[in-house]
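Left out: one protein chain. Kept in place: all the others.
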Amino acid sequence: MSMNEEKTEFRPLIVAFCCNWCSYAGADLAGSSRLSYPADVKIIRVPCSGRVNPMFILRAFERGADGVIICGCHPGDCHYSTGNYYARRRMTLLFSMLDYMGVENGRTRVEWCSAAEGVKFSNTMNEFCEKVKSLGKSVRLGDIRCKD
Amino acid sequence: MQGLIDRLTALLSDGTVARVIGWKKGDMAYNPEPHMFETAESLKDFVYDGFCGANLSKMMIEASKLEGKTAVCLKPCDTYSFNQLIREHRVVRENAYIIGVGCRGKLDIEKIKKGNKGITSISGTELDGSDDIKIETIYGDKNISYKDALLDRCHVCKGKDHMIFDEVWGESKDTADQERFAEVEKIEAMTPEEKFAFFRNELSKCIRCNACRNVCPACSCRKCIFDNTKFDAQQKANVVSFEERMFHIIRAFHVAGRCTDCGECSRVCPEGIPLHLFNRKFIKDIDKFYGEFQAGKDPEAQSPLTDFTFEDIEPGERG
Partner (left out) sequence: MQRIGVFVCHCGTNIAATVDVKKVVELVRFEPGVVFADDYMYMCSEAGQEKIIAAIKEHDLTGLVICSCSPRMHEKTFRACAEKAGLNPYMVEVANIREQCSWIHKDREEATEKAVILARAAIAKVNLNTPLQEGESPVTKRALIIGGGIAGIQTALDIADAGYEVDIVEREPSIGGRMSQFDKTFPTLDCASCILTPKMVEVNQHPNITLYTYSEVEGVSGYVGNFDVKIRKKARSVDMSACTGCGECQAKCPLGKMGKIPSEFDRGLRTRPAIYMPFAQAVPAVPVIDRENCTYFKTGKCGVCAKICPSKAVNYEQEDEIVTVKYGAIVVATGFDIINLDKFGEYAYNESPDVITSIELERLMNASGPTGGHLERMSDHKQPKDIVFIQCVGSRCDDEKGKPYCSKVCCMYTAKHAMLIKDHWPDTNITVFYIDVRTPGKNFDEFYRRAVEQYHVNYVKGQVGKVIPQPDGSLLVQGVDLLDNKQIMKKTDMVVLAAAVEPNKGVRKIATMLTASIDNNDFLTEAHAKLRPVESPTAGIFLSGMAQGPKDIPETVSQAGAAAVKVVGLLAKDKLKTNPCTAKCDPMFCNGCSTCANVCPYGAITYEDQQVRGPGVNETRRVAVVNNALCQGCGACTSACPSGAMDLQGFSNRQITTEVDSICR
């Protein structure tokens, strides 16, 4: 046992929801510009940040995600005009509720990222991974109804 | 109370309404149950006292589909729920005859039972009753203060005014004497571990009896999302499914911006889980982030979740 003391680095599981028009394209630009960020981030393409149902986020945390980030077009630039405004309210309330239940604010994030902001996309993901890493493994939301 | 029964009888007899939704005497003094009265004679079992806490507005969803008008007795706080149902096209206003019944706060039988074993009768809980309730037990009689036996929710009363009514019967009283968000703030001040432990401890008691969902006037979906397999890729097969675990959180989110904070969920929970703490957290956040909003106050008002401003705060810490 004592031989295996060397700690394996904690690798967080991070789910990113990216809208098709701005942030997914921003992620593509980060890619074609070879701007790296940790492989811990896995992107799910959605048409709009307004498509992100709170259920998806709860699902991710329930299944063991350590962080969830939603990226959309900048306010005012939504491909569908208003989707990100509704997303902003929905996520503000959901994240606050998650924090209230013990899933810290640092594990959830909304970032507006345009198709031209490859650098911002990469920086955001690096930052977010660092933050989640510093928080460590998340409580497993799926256990909220099971007593120890 | 007799005055109310007389008035309801008159409404039934002159054909103004075809039926009455109210409370029927239960097997004990403290458990009257919601009931639909179809004849004047049946109103002899009608009761309205301090134990009539049930919010009857949800019964109007089915009742307003029936032929003719239905008289429904709504306390001030119930009228918020009714307005919300109008907003969501779930009840037909024209098919309801709303009796705004007076309220001086409703009683929590658990508080009365505490320290009072062998209760045989309780009296003095009517609307025009005194400040004390008289309890008879096999060990002797006792008086306790009406105020001390109020349901927790009545200490954060929304006010004595009915938001919607056709006529009002009886006087109401604003019983608020506590800070509405004090409990929420207490949890907010905890560490993440404490928060999770707190909710885990509470929610672990849940037996998924669905009483909260069934009583909730905002949970008015024809078919509940929890009975919808569309979110679960694996179909629902076992008790550890996603919906099962996330039930209360999802439910709270679904009623966010629509919940009037009537407190029925906590009142009916057989395990005593303070379910209103979820809803009230959303209400607190909505008030703080988007300005004060009381669902059901104005049936025309846009719900904060289907609305936005360009300057809304950003989610999370950076807000």
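For clarity, chains are labelled A and B in written order, and residue numbers in each chain start from 1.
FYI, contacts are C-beta pairs under 8 Å (C-beta built on N, C-alpha and C of every residue); 3 or more make two chains touch, one makes a residue touch a chain.
It should be emphasised that the depicted structure is a prediction, and the values quoted were computed from it without experimental measurement.
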In the full complex, displayed partners of the excluded chain: A, B
Listed residues B:Ser123, B:Gln178 or B:Gln302, member touching the removed chain: B:Gln302
Contact footprint on subunit B, counting only the chain that is left out: 65, 88-90, 220-225, 228, 230-234, 242, 254-255, 258, 302-303, 305-307
Touching residues on subunit A - with respect to the absent chain: 13, 15, 20-22, 24-25, 27-28, 30-32, 34-37, 39, 42-48, 50-56, 59-60, 63-65, 73, 76-83, 86-87, 90, 114-117, 122
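Note that only the chains that are shown with their structure count from here on.
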Separation of subunit A from subunit B, taking each centre as the mean of its C-alpha atoms, in whole Å: 36
Interfacial residue positions of subunit A with respect to subunit B in the complex: 54-55, 58-59, 62, 75-76, 82, 85-86, 88-97, 99-106, 108-110, 139, 141-147
In the complex with subunit A, residue positions of subunit B that touch it: 184, 187-188, 192-197, 199-201, 203-204, 206, 231, 240, 242, 244-247, 249-250, 252-253, 256, 278, 281-282, 285-286, 289-290, 304-308, 310, 312-317, 319
